[in-house]
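Only one protein chain is missing; all other protein chains are in place.
Naming follows writing order (A, B and C), and every chain is counted from residue 1.
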Amino acid sequence: MTLEERKQEVIEEFSLYDEWLDKYEYLIELGKSLEAFPEEKKTEDRLIKGCQSRVWLDAEERDGRLFFTADSDAIITKGIISLLISVYSGRTREEIAADDFAFVAEIGLKENLSPTRANGLVSMINTIKKLAENGR
Amino acid sequence: MTLEERKQEVIEEFSLYDEWLDKYEYLIELGKSLEAFPEEKKTEDRLIKGCQSRVWLDAEERDGRLFFTADSDAIITKGIISLLISVYSGRTREEIAADDFAFVAEIGLKENLSPTRANGLVSMINTIKKLAENGR
Amino acid sequence: MSLTQIRSQFPILDTQVYGKPLVYLDNAASAQRPQAVVDCWKGLVEGSNANIHRAVHHLAAQATDAYEGARDRVKSFLNAEAREEIVFTSGATASMNLVAFSYGQVFVNQGDEIIVSVGEHHSNIVPWQMLCERKGAMLRVLETEENGLLSPAKLQGLLSERTRIVAITHISNVLGLVNPVKELVSVCHEAGVPVLVDGAQGVVHEKVDVQDLDCDFYAFSGHKIYAATGTGVLYGKRKWLDAMPPYMGGGEMIETVRFSGTTYAPLPMKFEAGTQNFNAVPTLVPALDFAQAVREEKAVADEQEAILAYVYDALMQDERITLYGTAREAKVPLFSFAVKGVHHEDLALILDKMGIAVRSGQMCAEPLMDHLGVTGLLRASFAPYNTLEEAKYFIASLNKAINMLI
Partner (left out) sequence: MSLTQIRSQFPILDTQVYGKPLVYLDNAASAQRPQAVVDCWKGLVEGSNANIHRAVHHLAAQATDAYEGARDRVKSFLNAEAREEIVFTSGATASMNLVAFSYGQVFVNQGDEIIVSVGEHHSNIVPWQMLCERKGAMLRVLETEENGLLSPAKLQGLLSERTRIVAITHISNVLGLVNPVKELVSVCHEAGVPVLVDGAQGVVHEKVDVQDLDCDFYAFSGHKIYAATGTGVLYGKRKWLDAMPPYMGGGEMIETVRFSGTTYAPLPMKFEAGTQNFNAVPTLVPALDFAQAVREEKAVADEQEAILAYVYDALMQDERITLYGTAREAKVPLFSFAVKGVHHEDLALILDKMGIAVRSGQMCAEPLMDHLGVTGLLRASFAPYNTLEEAKYFIASLNKAINMLI
């Protein structure tokens, strides 16, 4: 699936949920299903600044593509980072760097997750971009 | 004239003036007609604190009665202190100390002369009272 | 005043969030403002708007009267001895910084000690840390008892020859307990040590009489007690305020400004540098009137007591929940708690979507969080306009949210 297709898919998935609580149920599920993140990787340099809850993000490059892993101590945040990962993992640096991350607003996350949380989201996005641009 | 009669007289004089500007004309006249206050008496201890313009007040006791002299660098203030003097000069300490100075409000000075100026007025009244109670 | 009448004074309570009626339980962060406060502010701005104190024109006179009238109201509200002991600031934080700087400037030297409790808000810790750093003084920390209260005996044990001031909270914004301030002050005064009381929460829940408490300083914010934001109060005993240098310079806090030397104005002007918040400070009058009126209203007291009992019991009985600040006899309806295995922020986010505004996180009391061994808590804080019904909806919603997350 191309990046565009995957984003479209996420937008459609979210459009199924009218109710905020259902969106959260979905994010919680996503969070719970996120692949385990090794404790020893929860280091300062992998911690994303600007989130109220703690979020760790790591990237590995394989065959010219970036693969992300992540964790958070809050489950909804974990669901959000999980969602981002599911979209951006396996893409090339160029693809990620060129993306505008606008789909996040389209699924209503940005507006509705409060400014602090939104800042967290912005921080997550910025970190993903930075990883794509510079590597760690 | 007793203190009460003199106060009544002042209230009646002021009631002649509907217009604030006329009251001020009258106060200016009073100020201009105030007996000269010797320059050498313009000392710190005769200066009334709490007035925006400078006001000096002095009291002398003769035959058990207090006689006030005063000056100010602003003419309306001078008119006001002149008015106060014309009411309280020649009274006994007891008379002054017992007075409530309420006639000042009745002629509209307190409310209309702004808080700072009103504070100045309050300071003048307090100084007159203190002079009556303690002497200088 | 019935609860309905009280609620009708707060139009915001009819707001819908995400299509649900707003249940505002973040009152400890900031209260809502009654219509009378809005009207007061609007009336001043539209009718009596001018800079205060010095000008002699009509609008300035009106504005000054409103401002100085607020000082009289605060004086009577706190039962201070004199109006000169009431200093207006921009908030409780500014009040405490003022004391830390100005008292510290004269009375705190190298090697001296300052005592704060572990349960203090950052605003009653950081200014003292900054002072200690400037002066080479040391901060001593009074721990809370198991039930969350401060103990006069323990405080006594911490006082030393070098203690220069004790800074403690009346009611912690996390624990929601009324500390025995009078006894704490008395213990300090026996040792000749003055006490600053952080009354940011205390003034909201308790009738405060500074002469009875005998505290040396009492600080609070307008916005937590229904007044406009940007307003704050510092009560200080005259003997201290007189002995302290100004905190900020400028405007009319002076007697004479000369390049050869400046002298300062008498109290309270000495501490009110620059143009004051003259549109907002007078809103303290309707705000404190409201606070006092509801406090004296039996219907309100009953509802508050019912809320307190209901929520306290519900939280204490739920085995998944750990409530902090459990001393029932000293409790006000302000509850901070952890839910086992669940992040406070997740709860806050879900409750928000149910229309409920609660606070999550460290609540500006990180040392207390560390002390309690948590990264943050969830807090629900009630005001006189909250109902038992809302409390029940909150508990039911909390239960639902926990179940979603476990």
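Keep in mind that, in the parts below, a contact is a pair of C-beta atoms (placed from the backbone, for glycine too) under 8 Å apart; a residue touches a chain by one contact, two chains touch by 3 or more.
Computed from a predicted structure; not experimentally measured.
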Contacting the left-out chain in the complete assembly, out of C:Asp65, C:Glu252, C:Asp289 or C:Asp318: C:Glu252
Options C:Ser8, C:Asn79 or C:Gln129, residue touching the unrepresented chain: C:Gln129
Touching residue (missing chain; options C:Ile6, C:Ala60 or C:Leu388): C:Ala60
Chain not shown, touching residues in subunit B: 20-21, 24-25, 28, 52-54, 73-77, 113-114, 117
Touching residues (missing chain, whole complex) on subunit C: 11-12, 15, 17-18, 22, 24, 26, 29-30, 32-33, 37-38, 41-42, 45-47, 49-51, 54-60, 90-94, 96-97, 100, 121-130, 139, 141, 221, 223, 228-231, 245-254, 256-259, 262, 273-280, 345, 348-349, 351-352, 356-361, 364, 366-367, 370
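Following the convention adopted for this analysis, only the chains that are shown with their structure count from here on.
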Centre-to-centre distance between subunit C and subunit A (centres being mean Cα positions), rounded to whole Å: 39
